[in-house]
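Here the complex is missing one protein chain, while the rest keep their positions.
On to subunit A.
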Amino acid sequence: MREIQASTITAAVARLAEEANYEISPDVLVALTRAHDVEKSSLGREMLEMIIENVHQAMSHRKPLCQDCGVAVVFIDVGQEVHITGGDLETAVADGVGKGYIEGYLRKSMVAGPVTDRVNTGDNTPPVIHYRVVPGDKVNISLMAKGSGAENMSRLYMLKPAEGRGGVIEAAVRAVEEAGGKPCPPLIIGIGIGGTAEAAMLLAKRSLLRKVGKPSPDADAAALEREILGKVNRLGIGPLGLGGSVTALAVHIESMPCHIASLPVAVNLQCHSARHKEAVL
């Protein structure tokens, strides 16, 4: 049994929170640059120029890419040969989020008593944590800083199985169309298909961790990704909704089996500021 100190996890999460907010990964920058090259609207290209310039300014001035430093969504794969010592895992992760958001001058956006009180918790906790127990003796942590402009446009469609492939495409395109310019396009569109209502939502969010534009290893899913991307980019929404030919940078689909009576389709939109970092302990 390999032992990992809770304090090691706290330190790693704190570092991920800061890094995720200050730097986007190279694949996102490549996708944005390519979007600028193909965008037909001159206004859209000007917006993309400033979005790309923002990436450089954030790094050089040590400022978060976006003032909405998001909900810390943490995906943890815990090897079953690992023993966490010196504290519990959930507290260790939450402590890391608090430390990272305070020390990194990141905006604290979490409010408790969501319906009425809405009192800021002060350190951006609690994080939303998704655990998986996996073989091995490692702990893999991915932290996503998920801004609410895009998250508010999440959709779940419980389709009838008869709606099939066409229904899935229609649902995805409708979600993007309804969102318009609000979620800061160009978007990365995460789609979860199958499972149950909550499983589909989680698949959609997990798909956003994939490198931007890397197709699904499943040929059918990859074809569906291409088709939805083509349709979405014909909507004309464009950068920030002002009109243009690039509404989305990529479509990512994750799927799993589902009940004979069901066809859940979840759509989770990611703004152009796609912020997530990973660590393996």
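Rule of thumb we're sticking to: a contact is a pair of C-beta atoms (placed from the backbone, for glycine too) under 8 Å apart; a residue touches a chain by one contact, two chains touch by 3 or more; residues count from 1.
Operating definition for what follows: contacts and distances are computed from a predicted model.
Asker: Between "Spermidine/putrescine transport system permease protein", "(2Fe-2S)-binding protein", "Putative cytochrome-c oxidase protein" or "Fe-S-containing hydro-lyase", choose the name on the UniProt record of the chain that's been left out.
Answerer: Of the names offered in "Spermidine/putrescine transport system permease protein", "(2Fe-2S)-binding protein", "Putative cytochrome-c oxidase protein" or "Fe-S-containing hydro-lyase", the absent chain's UniProt record gives "Fe-S-containing hydro-lyase".
Asker: For the full complex, which residue in A:79, A:167, A:215 or A:243 touches the chain that was left out?
Answerer: A:243
Asker: Which residue among A:2, A:40 or A:132 touches the omitted chain?
Answerer: Checking the options A:2, A:40 or A:132, the one contacting the hidden chain is A:40.
Asker: Out of A:149, A:167 or A:215, which residue would touch the omitted chain in the full complex?
Answerer: A:149
Asker: Name, in rising order, the residues on subunit A that touch the hidden chain in the full complex.
Answerer: Residues 40-43, 46-47, 50-51, 53-54, 57-58, 61-69, 105-109, 118, 120, 147, 149, 152, 180-184, 234-238, 240-245, 271-273 of subunit A touch the chain absent from view.
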